[in-house]
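The structure follows.
Heads up, one of the protein chains got dropped from this complex, but the rest are sitting where they should.
As written, the chains take the letters A and B, and residue 1 is the first residue of each chain.
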Amino acid sequence: MPTISRDEVAHLARLARLAVTDEELDLFAGQLEVILTSVARVGEVAAADIPPTSHAVGLTDVFRADVPRPGLTQQQALLGAYATEGGRFRVPRILDEA
Amino acid sequence: MDYDEVLERFEPVLGLEVHVELSTATKMFCGCANSFGAPPNTHVCPTCLGLPGSLPVLNRAAVESAMRIGLALNCSIAPWCRFSRKNYFYPDMPKNFQISQYDEPIALHGSWAVPLADGSTFTVGIERAHMEEDTGKSLHVGGGTGRIHGANYSLLDYNRAGVPLIEIVTTPIVGAGARAPELARAYVTGLRDLLRALGVSDVRMDQGSLRCDANVSLMPRGSSTFGTRTETKNVNSLRSVERAVRYEMSRQAAVLASGGDVVQETRHFDEATDTTSPGRRKETSEDYRYFPEPDLVPIAPSEEWVARLRATLPELPGQRRARVQAEWGLSDLELRDLVNAGALDLIAATVEVGAPAEQARSWWVSYLSQQANSRDVELAELPITPHQVARVIALVGAGELTNTLARQVVDGILAGEGEPDEIVAARHLAVVSDDAELAAAVEQALAAQPDVAEKIRGGKVAAVGAIVGAVMRATGGQADAHRVRELVLARCTP
Partner (left out) sequence: MSELTRLSAADLAGRIHAREVTSVQVTQACLDRIAAVDPAVRAFVHLDAQAALAVAAQVDDKLRRGDPPASPLAGVPVALKDVFTTLDMPTTCGSRTLRGWRPPYDATVTRRLRDAGVVIVGKTNMDEFAMGSSTENSAYGPTHNPWDLDRVPGGSGGGSAAAVAAFEVPLAVGTDTGGSIRQPSAMTGTVGVKPTYGGVSRYGLVAFSSSLDQGGPVARTVLDAALLHEVIGGYDALDSTSIDAPVPPVVHAARAGATADLAGLRVGVVREFRGDGYQPGVLRAFDVAVSRLSELGAQVVEVSCPSFDYALPAYYLIAPSECSSNLARFDGMRYGLRLGDDGTRSAEEVMSLTREAGFGPEVKRRIMLGTYALSAGYYDAYYGQAQKVRTLIIRDFAAAFERVDVLVSPTTPTTAFALGERVDDPLAMYLSDLCTIPADLAGNAALSVPAGLSDEDGLPVGLQVMAPAMADDRAYRVAAAYEVARDAADGGPLTHRVPGIEVVGEALC
């Protein structure tokens, strides 16, 4: 049965970019453990011969012709932005992660 | 440690990852124009901005380019493949996931004979070629250098977001030894030529449409276990590819020789110092949480589709070399020189559009090579196309240009003045064969050199050349030399 620690919740929160509070760490650790224990039942149907289904409809090969379509103007693109400068979105400094 | 010693003790293992931006008309998953250098955020739509509710629809032309690249690299085309989401947060990525192919690439298990400078080839395994989308571009403001470190804030332009990329990954390359840096460069050079021949990309390293990451590790001689590798990014020119690999080999050898361990990390190549330096180390290991992209359906290329694309492959550089060598009767040495000068494909392309092989060769290896040298660029980087060269040759052949004039036309092309015929018109370079105009020039030349005129009158026909030369000079090379000669003889013989 999965057990989930505060540290694991903190790790998940970091991966998901959520600055969770201390209280939330406890709350979510408890709730995630309960939920995971419940959903872990999917393991009971384990069988190597069952293929996974990612798409319910069996479509393949859906394409678009390589023909330009009008998009948004710069003004429309930036309309919802918190801050802009010179036609660009202004964001806080990016730490180098590459 | 000097380079020879590095090689005495270690065998380098390379892995090359090349990202190619396709030159499709539109982006990978939306109808926005795929173009370079537009004002920021003017080629964007809900999809490539990752706006809530937007959805991707795959560009058929991008898929076909991917398959053609795979076929040219002797890959198998997967009968069924999918896109996945690669999840990580980064502000230049509008959805905070990249739509990429993960465990189901469209092309896999290829191999490719990389042409080397000595005319030989080195066969490199191609692990896969897969499709993915490019990110936007960030501009770092403040902190003095404009670099990401120490910047106060960043500005984002998403015109490039969603541009189709093909990532081509080699299998580990073992056995190149001392030639590993040269091979790395030759691989990227050859790939560039191949992609250009396919017509799928602009392959401009300076504009980022061809980008290379170089993985390097060292294996002690006699061992068969790969060492820890580093991945050097930001290798943005052919020269840098070679230097980065050489530097990493030496650096890692020094670390190992002093009993240290090579750290698995991402490193950055610095063009100014020809060295690499570590990127920011991640405190958490990468976990991209790949899963199949639910907004796209699988691709299942039929055998007919693959066959149809195979039939569209042009003669590729390697095939062309073999054919041209046979047709032109070149020795291995001559072929090698042409290859090294980067001239062979250009000559062949010029011949293909109608120019005689001899003239095509002559233009590319002499006048144009000189121009490339004096500008310190590769021959292929000169802003002149085989079509244009062939047209100049045709104009000379038709007697509409002299060789002197032809060089002026070529200068005009290199200066960006337009097509050969436009330059001929604009610079008034047409050969002068108007008798009245030429007769006046002949008259002047004879008057200026009475002794020569006398000799000709005396029957010394060989002296005609001096007068013709003078007329040519006087007309800026524009005179029809053959007609001038006739006029001189007519004037000096009774």
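The rule is short, and it goes like this: a contact is a pair of C-beta atoms (placed from the backbone, for glycine too) under 8 Å apart; a residue touches a chain by one contact, two chains touch by 3 or more.
If you're wondering where the values come from, they're calculated on a predicted model, not measured in any experiment.
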Checklist outcome for this item: Only these shown chains touch the missing one, namely A, B
Item to check | Touching residue (missing chain; options B:7, B:166, B:212 or B:297) | outcome: B:297
Item to check | Missing-partner contacts on subunit A, residue numbers | outcome: 4, 8-9, 12-21, 24, 27-28, 31-32, 34-36, 38-47, 50-57, 59, 62, 64, 72, 76-77, 79-83, 89, 91-95
Next on the checklist: List every residue of subunit B that touches the chain not included in the displayed model.
Outcome noted: 46, 49-58, 85, 87, 89, 91, 94-97, 152-154, 156, 287, 289-291, 294-297
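In this text, only the chains that are shown with their structure count from here on.
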Next on the checklist: Which stretch or stretches of subunit B touch subunit A in the complex?
Outcome noted: 24-26, 30-33, 39-46, 48-49, 57-63, 80, 82, 89-92, 138-143, 148-149, 151-158, 233, 266, 279-280, 282, 284, 287, 289, 291-292, 294, 296-301
Checklist entry - In the complex of these two chains, what residues of subunit A are touching subunit B? => result 11, 14-15, 17, 54-55, 57, 59-74, 77-78, 85-98
